[in-house]
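For this view, one protein chain was removed and the others were kept in their places.
Entry: subunit A
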């Protein structure tokens, strides 16, 4: 409507032209056609400028018609009511035409606006679709910012941190938009005095919702509802892109974890293998030396421990790869324990008792793995015991329980599950540091053999590790294998 004054002047000029034309040509044209000619400027002004130029053209036309053409000419005197009719008709034409024209223009403007809006949304969608989502999001923000003024993304963490750019009112408006999913701030109905407009990126309230903050227009204009609606649409697109960016980030994170894991496993396997061979040589030599020279006993103990750690590492690598296959043999636990305890270099001051009844049924297990499991359990018990370690066995609930008790500090109930995790050592117990792998191996191997393992409190304090092994089918099958 800013062009209205110019259009009014144009309309008045057109009226003047028609008035001059009709005034000079009145004898030729006749009064009726002259009156019709005054409709032209009205039509012109009403179609182009709407009501006000149209009406001013109608009024000016009526006045000019009255002044120049109607008898008595060159006066405003109105003689008969009939002459008013021309005035009324001109006015009506102006109103009706201008209403039609403005309606048409408004429709057209609306259609243009809608086309523009959807074009904008399509461009943004295109921008967001290409390339990695976080870059696309940055480009999309740039696109929206170029059109609707300075824009930033805010989420819950920005709220709690606070931001110097946002005074309290704006932060609250942002919180309102995030928590309630409404559009708030400048130009909206909620917290209008805020300096920014906050448009949520998701339509409904969501825990991880974020808002786009738009600075108020620099020219002091107030955003219209149509503009806000369009911003809302664009922000929903941005929101979808942000969701994709989040998913992408999650996927990348997972991939990185996987790669790190793979590297660790490879390292573990190669370490275990390359250490093993020299260690076997060292162990053999030390054993020979220790037979004659008691001073080599310590070195032998250390070599054995290193050897066990290596075995553990290899076992762990096998569990990790999934290359662990347990065979099922009938075993006599008495034999197994005898093999484990035999040749064990006992640390000073600790006794190892065995309390195994000779008539226990055979169990189903892999001899190598079970040997390894028992070695680790006894090793663990010896490291934590004060004076003695007891290995016992009993038949319970159709399974055979193997129990390793120590009289050490015991394991608090809260840690009993976690102690089987890799590299896990409970606090305050690192007095006799192990590798942190032994119990993880126990757990992994036991599970591979369908053996359950858990920890209880030992009857005389300390910890009790229990292995529950499956027993061989029927008693008559209990022949030595």
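To be clear about the criterion, a residue touches a chain if its C-beta (ideal position, glycine included) is under 8 Å from a C-beta of that chain, and two chains touch if they have at least 3 such contacts; residues count from 1.
We adopt the following convention: contacts and distances are computed from a predicted model.
Trainee: Have a look at "Probable potassium transport system protein Kup", "glycine oxidase", "Formate dehydrogenase subunit alpha" or "Arginine ABC transporter permease protein ArtM" and point out the UniProt protein name belonging to the hidden chain.
Mentor: "Probable potassium transport system protein Kup"
Trainee: Which of A:33, A:126, A:192 or A:417 sits in contact with the chain that's absent?
Mentor: Considering all chains, including the one not shown, the answer is A:192.
Trainee: Could you tell me which of A:57, A:90 or A:171 touches the chain that is not displayed?
Mentor: A:171
Trainee: Touching the hidden chain in the complete assembly: which of A:134, A:156, A:243 or A:415 does that?
Mentor: With A:134, A:156, A:243 or A:415 as choices, the missing chain is touched by A:156.
Trainee: In the whole complex, what residues of subunit A lie against the chain that is missing from view?
Mentor: Touch set of subunit A with respect to the missing chain: 1, 63, 75-81, 84, 156, 159, 167-169, 171-176, 179-180, 182, 187, 189-194, 205, 220, 222, 224.
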